[in-house]
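And then chain A:
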Amino acid sequence: MKDLMKAGIAALGLGAVASGAWAAGDCAAGKTLTDGVLTIATGNPAYFPWVIDDAPETGKGFEAAVALEIARRMGFEGDAVKWVRTSFDEAIQPGAKNFDFNIQQYSITPERDEFIDFSAPYYTAAQSVVVRQPAVDAGAEPTVESLKTLKWGAVESTTAPGLIQELISPDASMLLYNDVADSVEALKAGQVDAIMLDLPSALFTAAVLLDDGVVLGQFETGGDSPDELGLVFEEGNPLRDCANGAIESMREDGTLARIEAEWLQDATGVPVIK
Partner candidate 1 sequence: MGASERQAAPAGSGAAGRESGLSRRERRERRERRRSMLIAAASTAIAIAAIVILVPMTPGWEKVQKAFFNEAVFVKTFPKLLEAFWLDVAMFLWCAPLIAVWGLVLALMRDARSPALYPLKLFAILYSDLFRGVPVILVIYLIGFGIPGLGLPRPWNSPYIWGTVALVLSYSAYVAEVYRAGIESIHESQRAAAVSLGLSHGDMMRFVVLPQAIRRVIPAAMNNLISLQKDVALVSFIGPVEIFRQAGVYKSLYANFTPYVGAALIFLVVTVPATRAVDRMIARQQRRQS
Partner candidate 2 sequence: MKLEIIDLWKKFGANVVCKGIDLAVNEGEMVCLIGASGSGKSTLLRCINLLEPVDDGRILLDGLEITDPEQDPQPIRQRIGMVFQSYNLFPHMNALENVLLAPRRITGRSRAELRPMAEALFERFNLADRMGHYPDQMSGGQQQRVAIIRALAMKPEVMLFDEVTSALDPELVGEVLDVLRQLKAEGMTMILATHEMGFAREVADKVCFLDAGRILEEGPPEQLFERPREPRTAEFLSRVL
């Protein structure tokens, strides 16, 4: 009898554990675009180190890994996860969305939050400065004073234009571009001396896209305007709470830190701008 009860409790316990996992899946049930399928959007193309080889379905790359883990914890695995591609604009257009959530380094800002919904942050990105070797030779240093004298470029749809103005307020007017590739082209052409990118993108740009690229420094993440990245949802999408639950659990059990360490390990060792 006692054994039976033990077994019963164990069964209950197992049931509870099982139902816990099942409950997370239940959270998302009926709330996705397509029943039983989670549609995740990312950039076109998606860049290293966020997504490796522009193939998010492999789970390789920081955002690909994070997204698949979030999906798994919401109860979607394998064929139940569908990837689509969007531009930045498509994520914030009014009207029906073709994704459940969008993950492509969207910085969480109060202004944006008025019109779209963000999940809890899955990464805190330091903004950093990419220059070319000639600029370093000419005396560029990771100090605000030195950065002021440079000709700045940034990508329009990021928070960088605002941060450059706020943190550096450069002497010459800055130039803005559609995407990282264009801003890197301007850097190569010598039309700008420095561009501001989040640290992982900056490392990739300096190492792969430029022959003589240098990540001059990064801004402190704990400062007044930390650049936190979140998933984007259509405003009022109830799925957000489910995703937040998944992100919280990933933070608590160390999964998030482990994924970050796996894909973004180069981010340490870049000097902090004073």
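Assume a contact is a pair of C-beta atoms (placed from the backbone, for glycine too) under 8 Å apart; a residue touches a chain by one contact, two chains touch by 3 or more; residues count from 1.
The candidates came about this way: all candidates are chains of the complex that A comes from, given by their letters.
In this text, all values refer to a predicted model and were calculated from it rather than measured experimentally.
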Report task. Could you check which of 1 or 2 is in contact with chain A in this complex? Result -> 1
Report task. Write out the stretch or stretches of chain A touching candidate 1 in their complex. Result -> 88-89, 92-96, 109, 111-116, 151, 153, 156-159, 161-162, 173-178, 182, 185-186, 188-192, 235
